[in-house]
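Mind having a look at this structure? Questions to follow.
Just one protein chain is left out here, and the rest sit where they should.
Moving on, here comes chain A:
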Amino acid sequence: MKAQHLKIKEYCKISNNRVLLNDQLLYEDQGSDFTTFIKLAYKKMDTNYPKFFKMDDLSKLGFLASDILLKPMTQDAEITKNIALVFSNSASSLQTDRKHQESIVDKENYFPSPAVFVYTLPNICLGEISIKHRLYSENSFFIFNHFNAKYLHDYASSLIESEKADEVLCGWINCDVEDYEAFLYLVSKKGSIEHNKEEIIKLYTTK
């Protein structure tokens, strides 16, 4: 395994009804609930992927943040990118799990929705992103109590150093009752920010 000097190329945040790329505000709508906000943000980002509307909130959040970072890199369909995905959160797919549970709790009115059920795992989000960007790469979704910069740093470094991936899109996407947050960053051999635990925490905590 070759130790390499890795960098953070770009990062994207979606929280508090704002979308930021490298701390530059791309979209803001303070007057909407999450459903309306994410739909308007999707339209503003010119995403053009109708399946977006079928996704659960966690997948919409992860998909949109990823799309902002990956779209410029994956537009050429001829070039396959070896970009691994390493995501994490604390709520897993709990919001969708609850929705599914509500549909099966009454035996007299038992109509579980297949479209809801398919999202009762957080890593489904990674599949949506891989399909859109034609990624055949490594992907993992970890559940932590809190944002774990050290684990993400070590895992992303290991993937690149062991040549399992050329770049790694990693971070935190969390969605629970009236609370959501996405922070994704791209680890690469090129970039202007050092890839270390301190920088990752600094980027994550800067509002």
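Basically, contacts are C-beta pairs under 8 Å (C-beta built on N, C-alpha and C of every residue); 3 or more make two chains touch, one makes a residue touch a chain; residues count from 1.
One rule holds in what follows: contacts and distances are computed from a predicted model.
Selecting from "Sn-glycerol-3-phosphate import ATP-binding protein UgpC", "NADH-quinone oxidoreductase subunit L", "Corrinoid/iron-sulfur protein small subunit" or "Acyl carrier protein", the unshown chain of this assembly corresponds to "Acyl carrier protein" (UniProt protein name).
Across A:K54, A:R134, A:K150 or A:K202, the single residue that touches the chain missing here is A:K54.
The chain that is not drawn here is touched, among residues A:L26, A:L94 or A:V118, by A:V118. Within chain A, the residues in touch with the undisplayed chain are 39, 50, 53-54, 111-115, 118.
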